[in-house]
Structures are given as C-alpha cells and as structure tokens.
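The complex appears here without one of its protein chains, the remainder shown in place.
Let's turn to chain A:
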Amino acid sequence: MYTPIKCYQPYHGPFDPCPPRGTVCYQTPPNLYLGFQPPNLQQFPIQEALYKGTLWPVLYDPYPTPLEKGAKR
C-alpha cells in the first residue's frame, strides 16, 4: 500500500557526540508513483481544489503527513 512517508533508523555509534535522533523519515509524494496520469480520475470540488493546490485527490499530499497516513512523531 502507498505511504507518503518512509522511515529508517540511522546507525548511532557509541562515541557519537549528540543524542540519537531515533527514527528519521523522508517524504515520498504521490507523483513518484502515479506515472502518466490516467484520464477521468476523481476531482475535488472547485473551491476545495483552489484551497488544496490541486484538482486531483490522487496528487494531494498534505504536509506534515497526518498520523493516519503513517507519520511517526
């Protein structure tokens, strides 16, 4: 299943001066996966689209990533 965020645990050595950051995450927005956009996809209502910055729910990528979409904070 598509997740807009990926996380990993970087190595933390015993002599590293700063406390570990623990999990480090990076964004993987939907444009990485869509390929050529197929026709007739679902659209937001026009007012909502102007607010969100895209007409297409498939391209909508809220930031910071909401918890229900896999954010770890």
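Note that in this section a residue touches a chain if its C-beta (ideal position, glycine included) is under 8 Å from a C-beta of that chain, and two chains touch if they have at least 3 such contacts; residues count from 1.
Assume contacts and distances are computed from a predicted model.
**Q** When you check the chain that is not on display against UniProt, which of "Two-component system response regulator", "Spore coat protein JC", "ABC transporter permease" or "Aspartyl/glutamyl-tRNA(Asn/Gln) amidotransferase subunit B" does it turn out to be?
**A** "Spore coat protein JC"
**Q** On chain A, where is the contact patch with the chain that was removed from view?
**A** Its contact residues with the unshown chain are 27, 29-31, 34-37, 50-54, 56, 59-64.
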